[in-house]
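With one protein chain withheld, the remaining protein chains of the complex are depicted in position.
Coming up: chain A.
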Amino acid sequence: MNQKKTELLHQEYLKKLNRERKVVRIYQLLIFIAFFALWEISSQQKWIDPLLFSSPSKIWNMLIVKTMDGSLAVNLGVTLAETVLGFILGTLTGTILAAILWWSPLLSRILDPYLVILNSMPKVALGPILIVALGTNMTSIIAMGAIISVIITTIVVYTAFKEVDPNYLKVLQTFGATRTQCFREAILPASFPTIISTLKVNVGLSWVGVIVGEFLVSARGLGYMIIYGFQVFNFTLVFLSLLVIAVFATVMYQLVELLEKKLIKSNQ
């Protein structure tokens, strides 16, 4: 009797949850449709300048044209490759630097003010120097994607390394562990959650670095499409690139989130 009642209540609770989820989805979809519909109508009714602000239908046509002639795929591929490489390079280098700083407390004290300076410096301002040094090619763009995230990764991961409970190290030291063993057995695994959350931040940062890099190099990629569209006053092309960036940046972020869920799960 009582159990039946509990079961019934549970069913009702689940239904309520489901209903709430549906409401959220419907509103999300409504906002999406309303935004593009309003954009289309105001462009056709000339409430906004169609030359400057384009319209969803024009962008759609442009998408088909650019997909057919293959130029979108090429530019997208280049940008994606640069972003992923820059992202991995930045995160990896940052983590390795953090490990070196943890290894030598003296070095970390010596380098502290320089890290602060480098961190407060707007990294995209280094763009021209990178291009001069590495050439107007993919290498300098990847370097931009990496350099923008490397210092902040170093600082955040190093802080995480330092905050690991010293009692874990004490346990290892009583077993006669070396510093390498302490790092491998305690410091690194204990900091995994922090490293994963810096990955999330770095996805966004790498996109910034790569797009700015492509603005400067102006040869290929989505950033190039934006700057080219701007120069020839083809704003439909600019909007198309922006929407493609939005979609793929989101996908990349979701992938990192998926990775996080997998790794944290194995941690439990």
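A few notes on this one:
Simple rule for what comes next: a contact is a pair of C-beta atoms (placed from the backbone, for glycine too) under 8 Å apart; a residue touches a chain by one contact, two chains touch by 3 or more; residues count from 1.
Following the convention adopted for this analysis, contacts and distances are computed from a predicted model.
Among the names given as "Lactate utilization protein C", "Rod shape-determining protein MreD", "Peptide/nickel transport system substrate-binding protein" or "Hydroxymethylpyrimidine ABC transporter, ATPase component", UniProt records the absent chain under the name "Hydroxymethylpyrimidine ABC transporter, ATPase component". Among A:S71, A:N119 or A:Q181, only A:Q181 touches the chain that is left out of the view. Between the chain not shown and the residues A:M62, A:L97 or A:L172, the one that touches is A:L172. Annotation for chain A: contacts to the undisplayed chain at residues 165, 167-168, 170-177, 181, 185-186, 189-190, 192, 267-268.
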